[in-house]
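Remarks on the structure that follows.
Removed from the display is one protein chain of the complex; every other protein chain stays in position.
Then we have chain A:
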Amino acid sequence: MAGPAPASCRTEAWRLRILYFAWVRQRVGVAEEAVSPPEAVRDVAGLVAWLAARSPGHASAFADPRQIRAAVNQDFATPDQAVAPGDEIAFFPPVTGG
């Protein structure tokens, strides 16, 4: 059947794969999770605010947003970058390689 999907289907379709690294992973307690945020979550900053409310571990990980870096689909991303269904979004501390 043609036409837009009913709104009730959105949460099912709007799935994001979230990855955590280094101390962000340790504080959240898992290395990755699949989430279906509400429609109001449109960008990386909105996703951070929504994730921070999921558990005390998430709240601890995202307590200081200045210490968090993000990547969307394996490219570094700024807080205002849009997120879309199916995206792989990673959160981690500033990098310390080399």
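Here is the rule we go by: a contact is a pair of C-beta atoms (placed from the backbone, for glycine too) under 8 Å apart; a residue touches a chain by one contact, two chains touch by 3 or more; residues count from 1.
The rule is simple: contacts and distances are computed from a predicted model.
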item: Omitted chain, identified by the protein name its UniProt record gives, among "ABC transporter permease", "Na(+)/H(+) antiporter subunit B", "Transcriptional regulator" or "Molybdopterin synthase catalytic subunit"; value: "Molybdopterin synthase catalytic subunit"
item: Residue, one of A:19, A:35 or A:49, that touches the chain absent here; value: A:19
item: Interface residues of chain A (partner: the chain not displayed); value: 19, 21-23, 71, 74-76, 90, 92-98
